[in-house]
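Of the protein chains in this complex, all but one are displayed in their positions.
Order of writing sets the chain letters: A and B. Residues in each chain are counted from 1.
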Amino acid sequence: MSSPLLEVKNLKQHFRINRRFTTKAVDGISFTVERGQTFGLVGESGSGKSTTGRSIIRLYTPTSGEIFFDGHLISGHLNAATRRLVRSNIQMVFQDPMASLNPRKTVLETVSEGLMNLHPELTAVERKVKVCRVLEQVGLSADFVNRYPHQFSGGQRQRIGLARALIMEPQLIIADEPISALDVSIQAQVVNLLKRIQKDLGITMIFIAHDLSMVRYISDRIGVMHLGHIVEIGDRNEIFAHPIHPYTISLLSAIPQPNPILEKKRRSLGYLYRQSGIDYTLGEYHKVSSTHEVLATSLEFEKWSAGDYTDTLSESHNVDSLKTESV
Amino acid sequence: MVRYIGQRISIAVVTVFLILLLLFLMLELMPGTPFNDERLTDQQRDVIMEKYGLDRPILERFFKYMQLMLKGDFGISYTLNKNMPVSFMLGQRVGVTMSLGLQAVLLGLAIGMVLGIISALKHGTWLDSAMSMIAVAGVSVPSYVFALFSLYVFAFLLRWFPIRYNPSAPGLSGVLPVISLSMFTIATVARFLRSEMLEVLGSEYILLSRAKGLRESAVISRHGIRNSLIPVVTVVGPLVVNLMTGSLVVEKIFAIPGLGGLFVQAITVNDYNVVIAISFIYSVMFVLVMLAVDILYSVIDPRIRLSKGGPA
Partner (left out) sequence: MESKRVLSIRDLEISFKTTDALVRAIRGVRLDLFQGETLAIVGESGSGKSVSVKAIMGILSSNGSIDAGKILYTDPETGEEFSIVDMSQREIRSKISGQRIAMIFQDPMTSLDPTMTIGKQIMEGMRYHYQVPVQEARRKAQELLELVGIDNSAKRMKQYPNQLSGGMRQRVVIAIALACDPQILICDEPTTALDVTVQSKILELIQSIQKEKNLSVIYITHDLGVVAKVADYVAVMYAGRIIEKGSVEEVFYDPRHPYTWGLLSSIPDLNLEEEELYSIPGNPINLALPFQGDPFAPRNRYALNIDFEQEPPLFSAGGKHRVASWLMDPRSPKVERPASLERRLKEMREEIGRNE
């Protein structure tokens, strides 16, 4: 069993807004991703999931903690070698296919840009060959090389974004909400593509999303984030079959099902974070099984394992309880 | 918000200090003295230097200089009007320049806004293109060219306006100078407002206000214009500067007894005190305008006013 490709230990990413106020976007998270696996990072807005992805790929400098990629420390100061390591082996696919492509560059220019930076020894012809090959891999015709982004649909643009990442032959792809901005049927296309590419090329992936049903479909392991902390982490089936943390339960209960008779009766469970007084900094990771952990104090863990969620979950079926603290 | 204004005022004060410092240093570093009359012997020169305190150590002179400048005592004119207090020389002229400048700003804003709004609303039509042409002309053609042209055509040929500016009867004789000065402002404000409005009119809250059933004119006046003005306010500061510099030549053309003409004269004869004094006045005017713009900004845009506190 080889070592994990990515190890994150107690990562913190804080942003200083002004003298009085620091945003703790990520406040001490740890997880590992094995080679060839997909790790799904789930959370809502403000959870810190996107920030995590960006810290790993070094778009930010981590405030503290350690990130090990393939055994190398990449969270501290980067020298030329580690920087090159990060840039050629970790790639990102972004959320908004409209905004993440330079509208003034052709597909060829956009997709080959990484090659030009990191492999200057390649000639223009060699680059073009690679671009055409990777376009075919993502299901686009090689004829598209000279077109501009505005000539494509959302799903096609997302494929271009993926091509841009794949051409670098990365070991790790971080997909930051890659399908949220797409139509439902196109989402399925892109997700299938991601899965196929991963299988064919053996790429490890971190899939960041807020859509739990898609995350379940594509991930091997899942981490649930809330306000900068991972509150629950485990194998996909365990998280869905035996969620322990009240936030995970409330997220799962909010997933809409296309089953009208049931869906009309279902009431989502609200996570009463402020009311409950839960303090993530006081919690520790308790093992539910060898592959499943929950962030909780000992008391909380006891209560939740026994199914006691008073003061932490609510039944929201009348207007009064619809009045929530921050939402 | 108070904190924001306080910050801005401190910055303004520091800026004025730096201006004074810079002017002083420029003065020190300039070669020559005001007393270049060859008939003076060295001895006589020394006496005069001592008289004007020009031989004291630099730091002492700087502090004395700051004190006096801030009091409005700009010394006396050495060459233009020997021994006349500079403040007196400026006194009458400041009023003229300020009043013309203010009129030009207001006229520029008013007409510029109207043109900008019309262009945005009639975007794509010939009216829009016509306005754009006017705007390009206004920005490209220097104010003194306008001044000369209008002087020649409207004052000389058509005799609609008097040729020379008359400070005691500023009304009619001020029209051409003010218009010439304001052309750049009109054009810039129009272009800015037009592009802002086009963007604002495409936003979702405008669509929502239409869906609320508001008439188009209400949509534009209540929601469109206010949101478009914010970036225009940003541009006002630099526009005022432009007016100040433009006035130098325009004043000459219309023979306006303002600061600009005096400034040019003083430079040519090395009348340091006058030059320093006018530079100082211009700089302080600019700082005050920028301060006013910053404060106005925070008043108009609640996002700036409230952003420091974080979400409720």
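Operating definition for what follows: a residue touches a chain if its C-beta (ideal position, glycine included) is under 8 Å from a C-beta of that chain, and two chains touch if they have at least 3 such contacts.
The model shown is predicted, which means the values in this text are computed figures rather than measured ones.
J.: What are the shown chains that the omitted chain is in contact with?
T.: Across the whole assembly, the hidden chain touches A, B.
J.: Among A:Ile17, A:Ile255 or A:Leu282, which residue is in contact with the omitted chain in the full complex?
T.: Only one listed residue reaches the unshown chain, and that is A:Ile255.
J.: One chain is left out of this view; which of A:Asp70, A:Asp96, A:Glu109 or A:Asp211 touches it in the full complex?
T.: Going through A:Asp70, A:Asp96, A:Glu109 or A:Asp211 one by one, A:Asp211 is the residue touching the chain not shown.
J.: So one chain is hidden, and I want to know which residue out of A:Ser64, A:Asn192 or A:Ser298 touches that hidden chain in the complete assembly.
T.: Considering the complete complex, A:Asn192 is the one touching the chain left out.
J.: Which one, B:Ala218, B:Val241 or B:Ala292, makes contact with the chain that was left out?
T.: B:Ala218
J.: May I ask you to list the residues on chain A that touch the chain which is not drawn?
T.: Given the touch definition above, chain A has residues 44-45, 153-156, 183-189, 191-192, 195, 210-214, 216-217, 240, 250-251, 254-268, 270-271, 316-319, 322-324, 326-327 touching the missing chain.
J.: Touching residues of chain B against the unshown chain: what are they?
T.: 203-205, 207-216, 218, 222-223, 226-227, 230, 300-303, 306-307, 311-312
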